[in-house]
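Missing here is one protein chain; the remaining ones are kept as they sit in the complex.
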Amino acid sequence: MAETSSIRATSGGALRRWQEEHQSRIEDTRRAMYRFVQNRLSLLGLCFIVILILVAITGRWWVPYPQDATGTIHASDRFLAPLHAGRIFGTDELGRDVFSRVILGTQTALFSGVIILAVAISIGVTIGSVAGYFGGWIDESLMRLTDMMLAIPGIFLALAITAALGPGIIHAIMALSVTWWPGYARLVEGQVKSAREQDYVEACRSIGAKPGRIIFSHIIPNIISSVIVKASMDFGFAILSLAALGFIGVGAKPPTPEWGSMISDGRTYLPQYWWYSTFPGLAMFIAVFGFNMLGDGLRDVFDPKSRL
Amino acid sequence: MRLRYYILRRLLLFIPVLIGLSIITFVISHIVPGDPVGLAAGPGSTPQQIEALRKQFGMDKPLPLQYVTYMQNILHGDFGRSLMSRHSVGGDLRAFFPNTIELVVLSMLIAVCVGIPLGVVSAVWRDKWPDQFSRVFALGSISVPSFWLAIVLQIVLSMHFGWLPVGGMYDPRAAMPARHTGFLLLDTLIDGDPHAFIVALKYMILPAFTLSLGSIAFIMRILRADVLETLNSDWVKMLRANGLPERVILFKYVLKHSLIATVSVIGFIIGYSLGGSVVIETVFSWPGIGLYAVSSALTLDFQPVMGVTLMVGLIFLVVNLLTDLTYGVLDPRIRYG
Partner (left out) sequence: MGMTNDENQRSAELWFNYSRARISRRTLVRSVVAIGGVGAVQALLAACGGSSKNTPVSSATSASTSASTSASTSAATTAPTTAATTSSGGATAAASPSSAAASTAPLIYNTQPNPKLPPQKLIYAGGQDAPTIDPSDRTDYSIGALTMQLYDRLFRYEGGWPQPIDPCLCVKYEASTDATEWTFNLTDQAKFHDGSPVTADAVQYSINRTLQMKKPRANSLLPIMDLNSVTVPDSHTVKIKLTQPYSELLRALDQPIMNPTVVKAHEVNGDMGAAWLVDHEAGSGPFTIKSWTVGTAYELEAVDDYWQGWPGDSHLSGFTWQIVRETTSQRIGLISKQYDVVDTLSADDVDQINAQAILNAQVNYGILTGYTKLNDQKEPTNDLNFRLFLAYAFDYQSYLKVINNYGQLLTGVIPKGIAYFDPSVGGFQTDLDKAKEYLSKTKWANGGLTIDFVYVTGLTFEQQVGEIWLAQLAKFNIKVNLVPKVWPDIVTGCKAPDSAPVMNMIFTGYTIPDQWFFYQWYSPNWDRPSGGDYNTCSFFKDDNFNKLVDQVRSTSDEDTKKKVYSQMQQIIHENVPDIPIYVQPNIVGLQNKVQGYKYFGAISVDFWRLWVDDSKENTKPSA
C-alpha cells in the first residue's frame, strides 16, 4: 500500500484512487467481458439489441412515412407488395407503410418491455429481499402471497385485469407487471436467505448497520447478476406476452404501431398478403432472440458453475 | 413420518392460497365497469327481465355475501352458472379441462423427448456447431409469437401439403369414439381401436407440437447447464479415471442425475403450457379451457373465469407438490422434514 500514499499526493489522482479501491472489481469485469466476447452468439445478440435501441431512439427522424403511425391512411395504396411505390415492406389494408410502422413500433416494444420489467423487478426484489432477510412469519406470508400469484399462469390474470380495466397498452403493461413480479421475488428470496448467513453480512450487522442498508448496499449488489440474467431473458417474453394480449384483443389502441397488434391484425391475410404479419414478426424475432442470446451470454459469464 | 408431516403441511397450505386466489379473482371480476347481467339478458329486454336475471344469479346481494355464498357452493361442488349460456360451470369445466390437460401432457412428452437429447448434445459438443445449432433452434422457436407460428404451420402443413388437419379434435366425418375417461387418446386405446387412435393423434400433433416449443427450449437449456456441470464434476472425473468409456458415463450416470434437473422445471413448464394453451386453442379450434376462459373473460362472465382460475391454481399447487416430492425421491440429498 506504499503506492497508495504516493498516488494520493498527486493531483488528478481521484480517478486513480477510485481505480485502486475497486481494482478487483475492475479486473473481474474485464475478465467477464473477455469471456462474453468469446461467445459469438451472445455477441450477435448484443449487436441486435444495440441496433434496436438506436433505431428506437432515432427512428422518428429518418422513417419515410412517420404520419402513418399517427392516423393517416392512404386507402388507394392498399396492400402494395414490398418494394413497390417506395414502400420497402409494402402497405397494410389501410395503405399505411409497414416499414415506417415497424420501425416506430420498436419504440413501443422496448419502452413497454422496460416498464414491465422495471416495475416487476422493483416490486419483486423488494418483497423477496425483505422476506429472505427477515425470515420467520414475514417470510412465510410473503412467500405464500408469491405462491398464490405464481399459481396461475400470467395470461389468465392479465386477461382478467385488462377485461376489467379495458383495452389499452397502459393497462396491458400494468397487468403484465403485476403477473411478473412473483418470479423475481422467489429468485431473490432464496438468494438473500443464503447470503444472510455469509460472513460479510455478519460483519455489517456487528458494526450496527441497519437492515435496509445491509440489504440494499451489500446483499443486492452481490445477487444482482442473477436478476440481470433473468431480466434479459424475460424481456423477450414480456414483449411476446404483450403480443398475445394484442392477439386476444386487449392490447394497444390503434393507430399506435405495436408489433403484436400488427402481427395479430395481419394474420387473417396470410398467406396472400404475407408482408403485413411477417415484417413485424421478424422485428419481434430479432428483439426477442437478441435479448435471449444476451441473457444466455450474461448467464454464462456470471454463473460460476457454468464457467468451465 | 416426517415426510407425511411435510405433505400434510403443504396440503394445508393449499387452502389459504386458494382462498387468496379466489378473493383476488372475485374482486377483479366485480370492480368491472360493465354490467354483464344487462348484456346476458339480451337487447330490448325490459328492466324487470334484467332484475329477474340478476336475482336468479344472486347478484343483487352485497358483494361479501355473494363471495361467501360462492365459496360455500364450491364446497358442495357447485361452481355456479355461466351468465351467458346458463350452463353449469362445473359441467363445462369437466368437459373442457381434460382436453387441455391431454394437450399439455402430449406437449410435455414431446418437449421431453426432443429437449433432453438436444440438451445433452449441446453439452457434450459444447460451443461446436451442434451446440450452436441447438441453441439457435431452441431460442429461435420461442422468439416468434406462438399464434403466428401456429398459423404458418397450419398454412404449410395443412393447406399446402395437406398432411395434417386444420383444427378440431377429431374427424367430423367419422363417428366420434366413445368417451370413458375424458381423454380421447386413452379412450381409443381402451377401446382397442388403433385406427381411431391414429386419427386422434393426427389432430392433436400440430397443436401439441406448437405448444411444446417453449418447453423444449427451456428443458434444453436447463439440461445443458446441468450436464455441463456434471461432466466436469469430481465424481465423473473419478469415473473417467477408473477407465469407464465416455458413453457409459454419459448414459448410465450423468443422464440419470440430470433428470433431476428436468423434474424441477416440470412445474414451471406446466404453467407455461397452460398459459400458452389459450392462444394455441384459439388458432386450432381445440375445445379446451383456454378458449373457455378467454370468451368468458371478454363477456365479463365471472363465474366461469373464477372456476377456471381456481382449477388452474389447484392444478399448479398439486403439480408443485408432486414435483418437490419427486425431487426428494430422486435426490437423496434433499429430504423433507
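Some points to look at:
The first chain written gets the first letter, and so on, giving A and B; residue counts start at 1 in each chain.
Here is the rule we use: a residue touches a chain if its C-beta (ideal position, glycine included) is under 8 Å from a C-beta of that chain, and two chains touch if they have at least 3 such contacts.
What you see is a predicted model, and the numbers here were worked out from it, not measured in a lab.
Across A:Gly71, A:Gly86 or A:Gly212, the single residue that touches the chain missing here is A:Gly71. Contact with the omitted chain, checked across B:Met84, B:Val124 or B:Ile249, is made by B:Met84. By the touch criterion stated above, the residues of chain B touching the omitted chain are 32-36, 38-39, 41-50, 52, 82, 84-87, 92, 95-96, 151, 154-155, 158-159, 162, 165-169, 172-173, 176, 282-285, 287, 291-292, 298-300. Along chain A, the points of touch with the absent chain fall at residues 71-73, 75-76, 78, 93-94, 163, 166-168, 248-250, 253-255, 265, 267-270, 272-273.
The rule we apply is simple: only the chains that are shown with their structure count from here on.
Centroid to centroid, with C-alpha atoms defining each point, chain A and chain B lie 25 Å apart.
Chain B contributes residues 13, 16-17, 20-21, 24-25, 28-29, 31-33, 127, 132, 135-136, 139-140, 142-148, 151-152, 155, 221, 225, 228-229, 232, 271-272, 274-275, 278-279, 282, 293-294, 297-298, 300, 305, 308-309, 312-313, 316-317 to its touches with chain A in the complex.
Residues of chain A touching chain B in their complex: 39-41, 144-145, 147-148, 150-156, 159-161, 163-164, 166, 236, 240, 243-244, 247-249, 260, 263-264, 267, 270-271, 277, 281, 284-285, 288-289, 292-293, 296, 303, 305-306, 308.
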